[in-house]
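First comes the structure, then the notes that go with it.
Every protein chain of the complex appears in place save one, which is left out.
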Amino acid sequence: MRNIIISNNPLVAEKYENVFFVDGSVEETLVKVRDLVYEGHELVSHPLAASLRVLFSPYRSVIVANQCEQLNFDHAEIIEGSICKYKKHMDVRKADEANSDDYKTVDLLLLQSALNDEKGKW
Amino acid sequence: MSDKFKVLYYVNQFFGQIGGEDKAGIEPEFRKEKVGPAIGFESKLKSEGEVIGTLICGDNYFNEHKEESLSFVMDVIKKEAPDIFVAGPAFNAGRYGVACAEICKAVADEMGIPVVTGMYIENPGLDTCRKEAYVIETSDSAGGMRKALPSMAKITCKLAKGLEIGSPEEEGFIARGMRKSLIVEKRGSLRAVEMLLKRLKGEEFETEMPMPVFNIVEPAAAIKDLSKATIALCTSGGIVPAGNPDHIQSASAQKWGKYDVSGRDALNAPDFYTTHGGYDPVYANEIPDRVAPLDILKEFEKEGYIGKVNNYFYTTTGTGTSVANAVKFGTEIGKELKEAGVDGVILTST
Amino acid sequence: MVKEIERYGIPIVHMATITTISQSVGANRIVPTVAIPHPVGNPTLKPEDEKALRKEMVKRALDALATDITETTHFE
Partner (left out) sequence: MKLEIGRIFIKDIQLGSETSVKSGVLTVDESGLIAKLKEDERIKDVKIDVARPGEKVRIIPVKDVIEPRVKIEGGLNGFPGVTAKPAQCGEGRTQVLYGAAVVTVGDIVGFQEGVIDMWGEGAKWTPFSQTYNLTVDINVIDGIDPHTHEEIVRIAGLRAAEFIGQAGKDVTPDEVLTFEIGSVFEETAKYPNLPKVLYAEMMITQGLLHDTYIYGVNAQTILPAVLHPNEELDSAVISGNCVAACDKITTYQHQNNSVILDLYAEHGKEINFMGCIMAPEHTTLAGKFRVSDYTVKLAKLLGADAVVVSEEGYGNPDSDLLMICKKCEKAGIKTVLITDECAGRDGMSQPLADTAVEAVAVVSTGNVSHVITVEPAEKVIGKAESIAVLAGGWDGALAEDGTFQCELNAVIGSTSEIGFHNVTCRLY
């Protein structure tokens, strides 16, 4: 298996096998991703989404490479920067629980799209 | 009752017309009248506001008894309930500037009213209050009073009446570091094309988002003779004594710790471990010297390669620690190291 | 933290794995290290080799402190 999905989204954990499930917040998920990057796993997908509304999502899935290589500094900076950016937006914001099912679905669909995008390419 | 807004004014012993350096030790006092620059200041308010009183304190007294002075000042402000607070201008006077800055910051934080002061750009008090106060930029000496007061009065009127404050250039204050969103005449794409044309012609252009400049510190001079030098060990890798007695946070650290290692040969487990939340702690917990190499430094000390390892070892966690805290820690730790006569520092990060 | 300590005129050497970050926080003397979880160690080596490695790195750091520089320098 080439990839591991780090996710706190139960829908993702149900659907895929190569998931490291984080029973916690998006921030904890990103911190787990950071730990793996520090251990030498490369990021496959970017830790953040491309829109602000989805940045407010209580669910997030990030793909990292399964194999452990030398620490990739660029990736370490990307994940550190992402955590900073995430915290900056979420510090005072309330979690949008009312729409959590929709957030789960969108996170899953965006993840699928990333996996498709990645398929058959290096 | 008048409908004028109420200003409370702060000056030091000199501008409070009590005396010069010899009077710098006087305790804070409050007078229900206008003293010194407050008089000129009020005349510039165009009868829209009035100065209801002047606080005066000696510069030395303030800096040596900060808490007492601040509490006196705050009590007066609470009682008098001004709409706005004005201090200085302090020009380039260091102690006066620090007093104005500390008071402005405290008033803004606790009372939530607007605060205005004036300083020379290099006044050491500036950084304390530039975010909280509107600091009018002044010349470096009291000769600039005539220019400073109208600007201070103008911005005071605007703040008191809740009017929109113009740009730092228009109002003459020192930029507070705030990114203000505003609507301008030209749309973004047109500004981009104009910037492009200037860049292509080699003309000067101004980016709308300056990249952060990391203000560089000149490298300190090298140690002349290692064998006589005292070397201190610091780490942001969160190595702490067993039990983490000072409760150093695993991430977003709020404090640092220092531990006497004069009697140790190494930071060996299980006496030490890492509290850092940002990396896999297994390796550090096995041998904490992998993060903070006290073992080797002590060997070099024995061998005479270095003079001495500093008695204290300093530690905090790097993860998610805000820049402001990192600066604070560095300043505090650096001060101790300086006082301890340390000649060089090894900082390890994870 | 690095800058603030150096501002007191005390030379400081930063031993860090992500040297780009080290540089961006203003370190002038930088010694690149092994890996984030064990900057001055390597658990895959035999204990005596690991210690030799650490000693070599710390020596490099000390020598960096004894070297006059005018700009950010990596001691590798």
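A, B and C are the chain letters, set down in written order, and residue numbers restart from 1 in every chain.
The criterion applied here is as follows: contacts are C-beta pairs under 8 Å (C-beta built on N, C-alpha and C of every residue); 3 or more make two chains touch, one makes a residue touch a chain.
Keep in mind that this is a model prediction, so the values were computed, not measured.
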{"item": "Touched by the hidden chain, restricted to displayed chains", "value": "A, B"}
{"item": "Residue among B:Ala81, B:Ile121, B:Leu163 or B:Ala192 touching the omitted chain", "value": "B:Ala192"}
{"item": "Where the missing chain touches chain A, by residue", "value": "42-57, 63, 75, 78, 81-82, 84-85, 88-89, 92-94, 96, 98-99, 102-103, 105-106, 109-110, 112-114, 117-118, 121-122"}
{"item": "Residues of chain B (touch criterion as defined above) contacting the omitted chain", "value": "131, 165, 167-168, 175-193, 195-197, 199-200, 205, 207-212, 323"}
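The working rule: only the chains that are shown with their structure count from here on.
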{"item": "Interchain centroid distance [CA atoms averaged], chain A/chain C, Å", "value": "32"}
{"item": "Contacts with two or more other chains, residues of chain A listed in rising order", "value": "38-39"}
{"item": "Residues within chain C bordering two or more other chains", "value": "17, 36-37"}
{"item": "Parts of chain B lying in touch with chain C, wherever the complex brings them together", "value": "214-224, 226, 229, 231, 234, 236-237, 279-284, 286-287, 289-291, 293, 295-297, 299-300, 305-306, 316, 326-327, 329-331, 333-335, 337-338, 342-350"}
{"item": "Of chain B, residues touching chain A in the complex", "value": "251, 277-280, 320"}
{"item": "Chain A to chain B touching residues, read off their complex", "value": "31, 34-35, 38-39, 83, 87"}
